[in-house]
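The next block holds one structure in the form of C-alpha cells; read it before the comments.
All protein chains but one are shown in place.
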Amino acid sequence: MKKRVAITGVGLISGLGTSSAFFHRQLCGDMDDPGEIPKDVLQEHQAAPTGVLRFFKPESYLKGKHLRPLDRTGQLLASAAQIALRNSGWTAERLARHDVGLVLGTMFGSMHTISEFDRRSLIDGPACASPLNFANTVINSAAAQTAIWHNLRGMNSTTATGATSGLVAIGYAADLIECGRQATVLVGGADEFCFEAFCAFERAALLSGENDEAGCFVPFDQRRTGMKLAEAAAVLVMEEWDSAAQRGAYVLGEVRGHANGYNPKWKQSGYGACGIIRAMRGAMRESRSSPSDIDYITASANGSVVGDRNEGLAIKTVFDGCCDRVQISAIKSNIGETLGAAGVLQAIDLLEAMKSGTISGIAGLGQVDPELSSLNLCRDSAFVDVQTGMINSVGFDGHACSVIISRSATQSNHT
Amino acid sequence: MTDPTRVAVTGLGLVTSIGQGRQKVWEALLLGCCGFSPVRSFDTRGYSVHIGAEISDFCADQHVLELQPSTIGRTSQLAIAAARMAVQDGCLDLLRVDRDRIGVCVGTTSGEPGSIERFDDQCVRGIMNAVGGEFLNGYPCHVIPLHVARELDLGGEAMTIPTACAAGNYAIAHACDLLRNGRADYMLAGGADSFSRITYTGFARLGAIAPEFCQPFDRNRKGMIPGEGAAILLLESTARAVARGASIYCEVAGYGFSCDAHHMTAAHPQGEGAARSMRLAMEDSGLQPSDVDYISAHGTGTLTNDRLETIAVKKAFGSHAYSVPISSVKSMLGHTMGAASAIEAAVCALAITHGWIPPTMHWRDRDGECDLDYVANSARKHAVKVAMNNAYAFGGNNSSLIMTARATSGC
Partner (left out) sequence: MDVNVIRTKVKQSINRVTGIEAEAISDTAAYDADLGLDSLSILEIAVDVENQFKFQASDEELSSIRTVEDAVTLVTKRLAAEVG
C-alpha cells in the first residue's frame, strides 16, 4: 500500500525573503509588514533589471566551514536547506541518526561554473584550471554539496526537465516515499542568475525586454511580452506520514498526486496545451480529485506569450464548467521566473495560502488576454479557504508538470 | 522488494568506441578490444596527457532520421541512436502501441558539452553575437530525452537525471519505478555523454588521466581514460514482455542508493557509502552476497577508486567477496561518464543471457590492496544468474543495480 507524503518544513532564498510567511505576505501586497528585508532593499531588487539576489549572504546560513568549495547555486540550495531543516526540527543530531535523502530540480545546474572553468582554461591554459571549480562542473553539484554540508546520506538525486525541474523533483521524491524507499527527503529547486542563462533566454527571444519599461512580464496579461529571469532556491522537507507523526512534526500539507506531461508535437498548432492538460488530469486522477475539488491553482504563467496562452487554454479545457469557481493566481510577476526553484516556490505559496486563508493576486494584471478572459484570475489578494490546491509548471519546450497538495486534516484553518 | 511487479530488459542499444549495436559491442568486449586513441576533437597541446576513448565512426545521419542532426548536440545523437537500437532489438512496433505510455529517462554527466564549449569559444573570441536561439534549445541537459521523444514520437515521461558518473543506474532505477507505479508501459532508459573538453581538462588537472590505457585494479594503474558513449535499455513489466512474446535478457531485481556526504571528489575513506548501497540493493532484491555471480565494477583505474571499491565490496560481501568475479569494462571503453553505468547494466544483461563475463584488460601486477578476482585479461565462461552493477559519482553518490536471470517460476 502506498505511504502518505507529508510536508513538514520549508526554506527559501528568494527575492521576497527567506521566511515563507513573509514571502506570502509580500505576494499578497502587505506593504506594512516590516519583515526581515528592509523595504528599500526589496524595492531596489524589484526595480532593478538584473535578477541577482544582492542581499543574499550565504555565511548567514552556512556556518563553520569555508564556503569556497560551493558555487553560487550550491550556496543558494544549501542555505535554503538550512532554513528548511531548522523549521522542520531536523537537527544535526537527528540527521546523524537517519539517512535523509535529497532530490534537486534544476534547469541549468552549475552551468556558470562549467562555463567559467572552461573559459579560464581557454584563456590561461589547461594547467590554470581550478580543481575546486572542476568538482562543481557536474550538473548535480549543488545537490552533492548540500548533502555534504548537511550530512544527508540517503538517496541523492537530481531531476533535470527544464523549467519544470523543481516541481518534477517534488513528484520524484513523493514516489520514493510512497513506495518506502526513503522515509524523509529534502526536495529542492535552485537556479542561479548568471550571464549564460540570461544570454540563452535573450537570444531565444523569451525575455520581456531590456528593462521593465520596455516589456511586460505579467502573467496572462494582454500586454505581456515575455518573462523576467530571476534566481532563487527553495526546499521542502517531505516525510512519510507516520514517521512524521511519530516524531511530533507539524504537517504543513500532504502531497496527494502528481503527473508530468510531454507532447512531442507541442510546437505544432493546436498541440501546445496537450502536455499541460495531461499533467493536470494525471495529477487529479492520482489524487482522486475532480476539477471541482481544486480550490486554487498557482499557475506557472510568467508573461511568456506562448506559454501563458497554452497554460490558460489547458486550464480552460480541464476545468471546463468549473472555471468560475477555481481561483487562479501566478506569482511570477512578483518574483520573476526562477526556473528550477519556481515549482517549489509555488508550492510554498500554496502551503501559505492554505495556512493563512489568503491567496495573492497577480501583481500588475491589467487587461487579461481575451482568449483567457473566462479564467477566474485573481487581481488582488483575497480570502479563500484552500483545502486542495494545484501547482502547475510549464516548460519552454513542451514539458509540463502538475502537483496537488491538500491541507492536512490536523491543521486548523487560518492559523 | 518494495513492489512485486517484475521488470524485464527486452532490448539493448549500445554506441561505444569499440563498436555500435549490442552484438558488435558484446563480441568486442569478450575479445578485449579497446577504444583508446589520441584525442581528436580538440587540441591537447598544453596538456600532459593526450589519450581518450572517442567514438570515431558515428554517423548521426544513419540514426537521426526525423530531426535534423545538425540542430541537436552529439549527446542527443548518441542517445537517439541507442534508443532506436533498443526499440529494434526489443522488437517493439511503435505503431502498434500507445506511444504516450512510452517514457524516456536518460542519465548524463555533461549533457551537451559541445554546446557550452562553443558558447565559451564565442565568448572568449568576443563574438557573442554569434550565439543564437539554438543555445537554449540545444544546451540544457534536459533536451536529450526530449530529442529522443521527438525523434521517436513518444509522449510519455521525459526526464534527465544528471547524477554524473552514476547517472545510468539512476535512470534505469527510476524507469523501473515508473513501470511499477503504472506511470509508463515501456521505458527507454540509460545514459549518454559525448566527449568533453571540459571534463578532460578537469580530470587532467586532477592528475587522474592515464597516459596510455586504463588498467583497473592493477598495482601500476595510472588513472582513467575519459570517453563517450550511450546505452539505452528497453524496459517493461515481465508480464507485458511475456504477453507480447518478447525475448527477455534479464530482470531488474532491485537497487540501492546512498550518499557519502563526505567530499566532492574523494569517496568515503572506509567505503561505507558504497558498501551501504550494495547492501540496500541486495535487500531490495531479496538476495544474499552468496547469490551474486558477477559484479560489474565502477573500476575507473584511479588509485583511490579501485582501492576503496575493493574495500567496499569486502565490507558488503564479507568472505564471499573472494568468490565473486569482478570486472571493469572501463579497461576497454574508458570512462564514458553518464553512459558508463548504463553500458555496464547492458553488459550485465548480456553476461546473464550468454553466460560469459567480460575481462578487466591490462591487468599485469597484483596490488596488495586489490586482491579480488578481477577476471584478468580474458573473458570467462561463467553462468551468471545474478549480476550487480556498481557506479560511484562525484559528491559521493553511490549506486548499485541488481539484475537477475528471469525466474523460471511465475509468468
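Going by the order they are written in, the chains are A and B; count residues from 1 in each one.
Criterion: a contact is a pair of C-beta atoms (placed from the backbone, for glycine too) under 8 Å apart; a residue touches a chain by one contact, two chains touch by 3 or more.
Values in this document were obtained by computation on a predicted structure and should not be read as measured data.
Taking every chain of the complex into account, the chain not shown here touches A, B. The chain omitted from view is touched by exactly one of B:Thr44, B:Ser76 or B:Thr265, namely B:Thr265. Checked against the full complex, the one of B:Leu67, B:Val97 or B:Leu206 touching the unshown chain is B:Leu206. Within chain A, the residues in touch with the undisplayed chain are 66-69, 124-125, 127-132, 135.
Even with one chain removed from view, chain B keeps its contact list with that chain: residues 48, 205-207, 263-266.
To be clear about the criterion, only the chains that are shown with their structure count from here on.
Each chain gets a centre from the mean of its Cα atoms; for chain A and chain B, those two points are 30 Å apart. For chain B in complex with chain A, the touching residues are 2-3, 46-47, 100, 108-111, 116-117, 119-121, 123-124, 128, 131-133, 135-137, 139-143, 146, 149-150, 153-164, 170, 174, 177, 180-181, 183, 197-199, 201-206, 257-265, 273, 393-397. Across the complex, chain B is touched by residues 69, 99, 101-102, 107-109, 111, 114-115, 117-119, 121-123, 125-127, 129-131, 134-141, 143-145, 147-148, 150-162, 165, 168, 172, 175-176, 178-181, 196, 199-201, 203-206, 259-260, 262-265, 275, 278, 396-399 of chain A.
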